[in-house]
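Excluded from the complex is one protein chain; the other protein chains are retained at their positions.
As written, the chain order gives the labels A, B and C, with residue 1 at the start of each chain.
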Amino acid sequence: MRDAVAALVRDGDTVVIEGFTHLICFAAGHEIIRQRRRDLTLCRLTPDLIYDQMIAAGCARKLVFSWAGNPGAGSLHAFRRAVEKRDPPLELEEYSHFGMVARLCAGAARLPFWTLRDYMGTDLPTANPRIRSVTCPYTGEALATVPALNPDVTVVHAQRADAQGNTQIWGLLGVQKEAALASRRVIVVVEELVDQSVIRADPNRTIIPGLAVDAVVVEPWGAHPSYAQGYYDRDNDFYVGWEPISRDSAALKGYLDEFVHGVRDRSEYVERCGGLDRLRAASRVCAGVNYGY
Amino acid sequence: MRDAVAALVRDGDTVVIEGFTHLICFAAGHEIIRQRRRDLTLCRLTPDLIYDQMIAAGCARKLVFSWAGNPGAGSLHAFRRAVEKRDPPLELEEYSHFGMVARLCAGAARLPFWTLRDYMGTDLPTANPRIRSVTCPYTGEALATVPALNPDVTVVHAQRADAQGNTQIWGLLGVQKEAALASRRVIVVVEELVDQSVIRADPNRTIIPGLAVDAVVVEPWGAHPSYAQGYYDRDNDFYVGWEPISRDSAALKGYLDEFVHGVRDRSEYVERCGGLDRLRAASRVCAGVNYGY
Amino acid sequence: MMATVAARELRDGEVVFVGIGLPNLACNLARATHAPRLLLIYESGAVGAEPERLPVSIGDPSLVTGSLMVCGMADVFQFLLQNGRIEVGFLGGAQIDRYGNINTTVVGSYDAPTVRLPGSGGAAEIAIHARRTVVISRLSRRAFPDSVDFLTSPGHRMRGRTRADLGMPGAGPVRVVTDKGILEPDPETGELVLAALYPSTTVDEVRAGVGWPLRCRETLREVEPPGDEDLRLLRDVLDPHGLYLRS
Partner (left out) sequence: MMATVAARELRDGEVVFVGIGLPNLACNLARATHAPRLLLIYESGAVGAEPERLPVSIGDPSLVTGSLMVCGMADVFQFLLQNGRIEVGFLGGAQIDRYGNINTTVVGSYDAPTVRLPGSGGAAEIAIHARRTVVISRLSRRAFPDSVDFLTSPGHRMRGRTRADLGMPGAGPVRVVTDKGILEPDPETGELVLAALYPSTTVDEVRAGVGWPLRCRETLREVEPPGDEDLRLLRDVLDPHGLYLRS
């Protein structure tokens, strides 16, 4: 992870660490904090705790997002301090979920914009002039548009990939495929590195082709406190516990010192958490299908 | 199948029977021929043998397509006679594969058009004035557009579904998902009807949700002479053998009389073919994945 | 009470776009009682979820395991929501105004907010595309201002323009379920009016929690209280740890 971030994430980059609740790569976020990257434009539908931490750590110049809360547990207070008290100042570019999804679709399709039926009557286009409209060449009606999002680097966490980055994900898929294919550089972080024969045995599970991947990093538990279907459960206590930490900037700094700057890598982080076996997934293995002919 | 076609396919309908080489539902096409539907607008990327047969049978008023050949084996001569000799006359609306795919994406997204970077310098927009262009509200560049395709009825063949039409497909996926979700009515034809627990055991394999499906028909071998991954191989000899049959309208009529009008249903068709066990798939079952948490 | 009333808004077999919290409770209560065939869709991509535990987030792994389909979010928003497949959407928010417009973005001005809220998430498009929406919120002058500070999710009248004027596919908020009664849009003006009262609450109590001169229907319905079975399910089965149920 250290080498991948050092080589592929640069100051001033537009960075996407995707994963909708599922497979959020905290391991990459922590490494970016440790390497003290600055002036990043952070993009995610849901900034979640990972961007709250990166904002608190001073990595972010700008945030592009659609829902900035702590799911089921409260607020992202580092984010709120930045917006409400300019501490530190943070530029915002705001969409709805559909708008962010559409931006990544356009990016992955290498089109300059994407069309959607949305935003009429809302204040979002006023708050964000990059939400525009286009006239249908067939019906003449006006439809909303959002501009393509083409990140400098995207980090995708996955259950497994081969050494070339052919990546398989199951459970919630979010927008990982679109984000990876929209990006100039792609880092795939996996729970397990598998032999290519495992990928080839079930090609319909492959979400991201290796031809789009620049680095594959093996980082078990890399998505904690989010989860990896089939590997470990979401650490809901951590999300609930984040509320008081993030409320208090001293406590938040203390957290970063202990769990991010204070550890060398992910395995030390897992130790520091006192091990995470309590979250290990139960077994619910599905049957395979026949690819014969 | 008889009841599904009787209830859901009407004279004058716009009909899509999709499946790119894989899972082409000949069983539905044959039933539509047997029920002597007329004035249909037939849409497919590759009309393939099934639409060549439906054109010869007099079901089609119009063809919307992007590649009309017999893959690796020659021409679709009923189609060619209709176009070259107006025997019978057939209206054409022609795109490229990408254009047809984009039309179904727009249909499934319920947008009036889809944008693509295509067709510059080609004669296709001249031959088909429905290929137009739109100006990007961000870059000012002109991009190609195609209009949404929203069929009256779409037939999708699949390996398996539950009684509510939650449909799982593996192997080549073509544009089945987009076609089904773009359509007013949807018929799913499966090799196997499975208990819902089979679907729920591996939800990432579900391509079409039951909420979009109007009828589920169980029709083993329903895709022959095309194939069903994991069930039976493509009958390449049949495709090669089609060339002389389709070349000669008498031979083609003879084929329809014997194998379509001359049989009551699919099981009689399979008998008439002398059984198809030679095509039964070998076993290449993949491992399952863990959905536990 | 709010969960029970919201649950009654759901008919068996309907396709519901579920948010977390009370809506999630309401849907699971409906499934456990009068609407076993309710189809739950979460914006995270889980379709036909049958969670074995009360999901804390809309992306909880329990929504995936045993669901009917899991698809990417591009499919959820384009091929299901924008496609018109969602019959009911639940919405909530920090501010709901006279015309059912919802604000989940900021309190105060957008550029210098006194309180920065999470933002739209999927709410804007749910409010536009779901065939109808049900809004759930506790009454208070703060929560029900005459007009919202920021219009995140459109209701029935946006700066004088109607949903029809703006070409919105869905019917918008047909019910606003509060902790004291139910508000419904006036068919003519789209203004929210009091349509039903909970047992032993008064019109004045409701008016006290609304920031505009609230009008009432000629005849106010009285809302049935939750049955014992509803209460048992909610307290013992659906939310045993009182995650979402206060009173």
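The rule is simple: a contact is a pair of C-beta atoms (placed from the backbone, for glycine too) under 8 Å apart; a residue touches a chain by one contact, two chains touch by 3 or more.
Treat the numbers as computed from the prediction; the structure is a model and nothing was measured.
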Touch partners, limited to displayed chains, of the chain removed from view: A, B
Residue of B:F26, B:Y51, B:F113 or B:Y227 touching the missing chain in the full complex: B:Y227
Hidden-chain contact residue, picked from the options B:L172, B:V194 or B:V218: B:L172
Interface with the undisplayed chain - residues on subunit A: 108-111, 166, 177-178, 181, 196, 199-201, 203-204, 206, 209-212, 291-293
Those residues of subunit B which, in the complete complex, touch the missing chain: 20-22, 45-46, 65-69, 71-73, 75, 79-80, 83-84, 94-98, 101-102, 104-105, 116-124, 126-127, 141, 170-175, 177-178, 227, 229, 233-234, 236, 239, 281, 284
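The rule is short, and it goes like this: only the chains that are shown with their structure count from here on.
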Innermost chain by mean C-alpha position: A
Distance between the centres, which are taken as Cα means, of subunit C and subunit B, whole angstrom: 40
Euclidean distance of C-alpha centroids - subunit A vs subunit B, Å: 37
Interface hub residues of subunit C, defined as touching at least two other chains: 46, 61, 64-65, 70-71, 78, 82
Shared-contact residues (touching 2 or more other chains) in subunit B: 110-111, 201, 204, 291-293
